[in-house]
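What follows is one structure encoded as structure tokens, with my remarks underneath.
Only one protein chain is missing from this complex, and each of the others stays in its spot.
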Amino acid sequence: MFEVRTDLTVEENERVKEQQQSSRGISVSEEAYGEDNIHITTVRIETENAVKTMGKPKGTYITLEAPRMAEDTEDYHRDISEKVAELLHRLIPIGKTPKSILVAGLGNRNVTPDALGPRVVDNLCITRHILKEYGTFAYGKARVEPLCAVAPGVMAQTGMETGEILSGVVREVKPDYLIAIDALAARSLKRLCRTIQISDTGISPGSGVGNHRHSLTAETLGVPVIAIGIPTVVEAATIVQDSMAAFLRELSGHDSASSLEKSWERLNEAEHRELVREMMAPQLNQMFVTSKDIDAQIKQMSYTVSEGINMAFFHS
Amino acid sequence: MFEVRTDLTVEENERVKEQQQSSRGISVSEEAYGEDNIHITTVRIETENAVKTMGKPKGTYITLEAPRMAEDTEDYHRDISEKVAELLHRLIPIGKTPKSILVAGLGNRNVTPDALGPRVVDNLCITRHILKEYGTFAYGKARVEPLCAVAPGVMAQTGMETGEILSGVVREVKPDYLIAIDALAARSLKRLCRTIQISDTGISPGSGVGNHRHSLTAETLGVPVIAIGIPTVVEAATIVQDSMAAFLRELSGHDSASSLEKSWERLNEAEHRELVREMMAPQLNQMFVTSKDIDAQIKQMSYTVSEGINMAFFHS
Amino acid sequence: MFEVRTDLTVEENERVKEQQQSSRGISVSEEAYGEDNIHITTVRIETENAVKTMGKPKGTYITLEAPRMAEDTEDYHRDISEKVAELLHRLIPIGKTPKSILVAGLGNRNVTPDALGPRVVDNLCITRHILKEYGTFAYGKARVEPLCAVAPGVMAQTGMETGEILSGVVREVKPDYLIAIDALAARSLKRLCRTIQISDTGISPGSGVGNHRHSLTAETLGVPVIAIGIPTVVEAATIVQDSMAAFLRELSGHDSASSLEKSWERLNEAEHRELVREMMAPQLNQMFVTSKDIDAQIKQMSYTVSEGINMAFFHS
Partner (left out) sequence: MFEVRTDLTVEENERVKEQQQSSRGISVSEEAYGEDNIHITTVRIETENAVKTMGKPKGTYITLEAPRMAEDTEDYHRDISEKVAELLHRLIPIGKTPKSILVAGLGNRNVTPDALGPRVVDNLCITRHILKEYGTFAYGKARVEPLCAVAPGVMAQTGMETGEILSGVVREVKPDYLIAIDALAARSLKRLCRTIQISDTGISPGSGVGNHRHSLTAETLGVPVIAIGIPTVVEAATIVQDSMAAFLRELSGHDSASSLEKSWERLNEAEHRELVREMMAPQLNQMFVTSKDIDAQIKQMSYTVSEGINMAFFHS
């Protein structure tokens, strides 16, 4: 079953900003690339305090927002791929010794919005076996980091945790870095398929009880884990909550509603979400919401991300 | 783009029942197959008046409900396939002269919940070309109606209306019947992947303005059109509306809400839907809601429906 | 069943050259693009006499040979795409009035070397429905010819001839041109996945008896048909014949063989083929030969051809 995994840190950041304007141990920097409308936010969570405030582990979280990412414009997507390559270099410094990279395309190839990871793997330029067989001169003057990749599938298909499979492969292949690609759930409709999140903290669902086992981190796997995520679905709770807020705004003219509206407005976003979650039918937890042209968007984005990885580790 | 097409008549029927218990020109009969928990409802819309009440064209609408359809039980699915074959025989009487059948698997193969139609086509026992080449004795003693099939794709893939493609193929191939298989949108979560609707009225979105062109009916195609539909997605509006109702029930204790709740309850279901639709973000029209294990369900149901069609037209 | 369709004209041309050096009514011109190693041969069959000599209908046959086409070099493939676009313009003159184009991706998506056509369709920039809905200004300043496309499948999947389906669609949609993309059989191993053949005569298997019905031509469909073919398989007869010739060369030292070898050498290529065909096991007609990395090659070539078509009809 398609599991909705981790959330976007940039959304968490917005939530946190609401509560306390500036937080110690959290550094935020922003870059904008005007013409292209590409916006990059880097959040660093540096102290235990910040870990508590953000509810995320220590590390660097980079969010690339590209509002036109859903469009089919070749040049724009090349620009995004170049930025992805650049951001990967910030987290994986390329030095004299080649760094071997294992890419894991997480998710279920047969559920369209969850196919992002496996489809990124399909388009990668795989070099490890060539370098092993023929040495570096197989690629002429190009500087090439040995790249290998796997699409481990999901538990309903394999009967194994993704973490079990990757743990075994990592122990055998001993890469310098694992890059895990995953489809995420966004809270906001407007981020859907328009945001790429890259972090050096791996994937650690953490909060959820039964989910702790799924975490893919340096701790659990023994190598640094870079996570690349793109929101491809929205939580059902989000669309209910947004509509509810609109409903109450709408009714604000009516006498009967005013006090109800006020109680709603006294609650913060997290409380809204909690309230909505309680009222939703339990089956909704087994549901996801996505856009009707998700097939075109997954095709496009998986290509853009795989090109970014290719550019980062195959420097022709 | 994945278009959410027609609704379930059985849901329409429930709505209508609320308003007026018995309506002239609408006949409803029910059958239940106890052990298997298979329930069949046949609605016949016979008069112009009934057409108005139901908002659906004249014809027969058969709904098979099988609450355990989502489970992976081979015998149960064989029972459902047999019922589907039987229901097809009610609408397509098999006589002395073989009836030639064209099956159209509508929808987008690349969007999981919309792939039902194309995947039914994948599993059909195609016989028309064999019968044409070798005659009926190719199949020994089996009685075989010539069956052919096409998965026309969707407009974003082809640039053509499904109706344009099918109209051309029908004119060339001249089948006695067209069977159109399609993924539907349900209003109720509980019907998702548990209901098969079969009707002899084709597909006629009707009400929607711009959609009239899409209709696949005897009128537009020149041959009788049997439609087989299974709800695989739920409208976003549905889940908002359901949660809203729960929200208002919850608040009914509070003074402030009581009058608000009363105004909500004065509205009927259609008005609720209208209200919710107005308040939802416009992007929600570009969204669909489906279950996380939709891949397994589509695989299962497409096999069950194609077996039903095979049983109906290949009588070994 | 995957049908091995038409042959390469450039191979036919070589065969003909052997027999009679210059033939009236056949004009041949060559172009070479040095750095890129792209070689273009244009054969024009202009008279009835030439039709007899070549065994092909009147028309223009352009063959693009790109020895490095099997390699994964982005720039080289862009060059090939540009040439494909240019060659399409030679056969489809773009004037003031937009020309509407229907692309048919022939073949079986589920047999790797036959999937070329369907996969070209997957990557096309489909514009007809957008132009119909929003008019030309939907694409800003770009000059766009309305493009639509269909992957009709093969007879074993549909029970219908490809020609029946396309005939119906053409009659309904009335394009100015049909472009049919198809995987071909080559006689020579060295042409496999290295040659693109474009002609304005459509597809007319002709010689084969039962196959005449399959022809897709201006005559049978009522619109000019441009055929784009790439050899993705080799005939089993070819590899037997080549090995046999080597075998006999090898034996030429032995006394016993010399006269046998001489009889072999007295036969021309066509007679060799005939001889080999007679001796091969009849099951070999149900076989094809292809390369072990055909998946990578089909992926690459289908992208290159679809980019060529996109460039030809979407002039941004």
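Labels A, B and C are assigned to the chains in the order they are written; within every chain, residues are numbered from 1.
One rule holds for everything that comes next: a residue touches a chain if its C-beta (ideal position, glycine included) is under 8 Å from a C-beta of that chain, and two chains touch if they have at least 3 such contacts.
Since we're looking at a predicted model, the values are computed, not measured.
*Asks:* Which of the chains on display does the removed chain touch in the whole complex?
*Replies:* Across all of the complex, the chain we cannot see touches A, C.
*Asks:* Would you indicate which residue among A:A50, A:V170 or A:L248 is in contact with the undisplayed chain?
*Replies:* A:V170
*Asks:* For the chain left out of this view, which of C:V28, C:V111 or C:A218 touches it?
*Replies:* Checking the options C:V28, C:V111 or C:A218, the one contacting the hidden chain is C:V111.
*Asks:* Per the definition of touch given earlier, which of C:S29, C:T73, C:N268 or C:Q286 contacts the omitted chain?
*Replies:* Considering the complete complex, C:Q286 is the one touching the chain left out.
*Asks:* Touching the missing chain, which residues of chain A?
*Replies:* Those residues of chain A that touch the unshown chain are 121-122, 126-130, 146-153, 155-161, 164-165, 167-173.
*Asks:* For chain C, which residues touch the unseen chain?
*Replies:* So the residues of chain C touching the unseen chain are 1-4, 108, 110-112, 156, 189-190, 234, 236, 239-240, 242-244, 246-247, 250-251, 254-260, 263, 275-276, 279-281, 283-284, 286-296.
Basically, only the chains that are shown with their structure count from here on.
*Asks:* Are the chains arranged, by touching, as a line, ring, star, complete graph, or other?
*Replies:* Graph shape, chains as nodes and touching pairs as edges: a line.
*Asks:* Relative to chain B, which chain has the most distant C-alpha mean position?
*Replies:* Farthest chain from chain B, going by C-alpha centroids: C.
*Asks:* Suppose each chain is reduced to the average of its Cα coordinates; what separation in Å results between chain B and chain C?
*Replies:* 41
*Asks:* Going by the contact rule already set, what residues in chain A reach two or more other chains?
*Replies:* Not one residue in chain A touches at least two other chains.
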